[in-house]
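For this depiction, one protein chain was excluded, whereas all remaining protein chains were kept in their positions.
Coming up: chain A.
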Amino acid sequence: MSLATLLLLADGRLPSGGHAHSGGLEAQVSAGRVGDLDGLAGFLRGKLATSGLVAAAFAAAACHRTLGTSPPAHLARATPPAHPPRATPQPAHPARGDQTPPLYFVPDISDLDQGLDARTPSPALRKASRAQGRALLRAGRAMWAIPEIGREPHQPVALGVLARAAGLGPLEAAVAAAHGTVTGSASAGVRLLGLDPYAVHGLLARLAPDCDRVAASAAARAGDPVDELPAAGAPLLDIGAELHATWEVRLFAS
């Protein structure tokens, strides 16, 4: 596992469409439920424990499912094994990231996609998740050999498949999902509320152990059947997202 690769995948600068989304924060700010750093802290904790846990679990599960189907060794341009099984060095087949056809078989993960649909009552949030999944796939295809998993998978499913293609495991996929859940909304909070960016990063540092904990618990269940994966919900996020989608003037897409 490459730590630098994990950092790349979890970096907010990854061009994967996240900057246009507040993760539900804009709706709650407008409703007066979040107005300061304490409010943001409560929002992020709640989000991490609910949709963050679900996202982490599905990212881990998608990664785990793809794990069993390792690409043929001579095609694994992006994921050299830590200990090459052969003494002879294998020439990597250079391939253009943007045009590469799917290189290896992936088991059907559509049940994970459907499982996330079932856990996301708000159509606006389902749309936002799929839009971000599509954008993440686009970024991923430029970086690693991504198998064909459909045009618009949910974001956590795309994240799990990307993690695997990058040579990462379910725990790393879950950490990236949990991390993205809180940092995306936190950055939106800086823009929406004019919060002190240092104070917000202090908050994120305090939340980091919670992200690790949520990710570990999600990754531990990565092999479970889809119906047994976490299904924590946050009704106010769903209600807020539906109202937000009807606004004429909004700063974020969701």
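In the analysis below, contacts are C-beta pairs under 8 Å (C-beta built on N, C-alpha and C of every residue); 3 or more make two chains touch, one makes a residue touch a chain; residues count from 1.
By definition in this document, contacts and distances are computed from a predicted model.
Chemist: Looking at what's absent rather than what's present, what does UniProt name the missing chain, "Urease accessory protein UreG", "Helix-turn-helix domain-containing protein", "Carbon monoxide dehydrogenase large chain" or "Branched-chain amino acid transport system ATP-binding protein"?
Modeler: So, among "Urease accessory protein UreG", "Helix-turn-helix domain-containing protein", "Carbon monoxide dehydrogenase large chain" or "Branched-chain amino acid transport system ATP-binding protein", the name matching the hidden chain's UniProt entry is "Urease accessory protein UreG".
Chemist: If I consider the whole complex, including the chain that's not displayed, which of A:R134, A:H154, A:H179 or A:R221 touches that chain?
Modeler: For the chain that is not drawn, the touching residue is A:R134.
Chemist: Determine and list the chain A residues touching the chain excluded from the picture.
Modeler: So the residues of chain A touching the unseen chain are 13, 15-22, 72-75, 86, 88-91, 93-94, 99, 131, 134-135, 138-139, 188, 191, 248-253.
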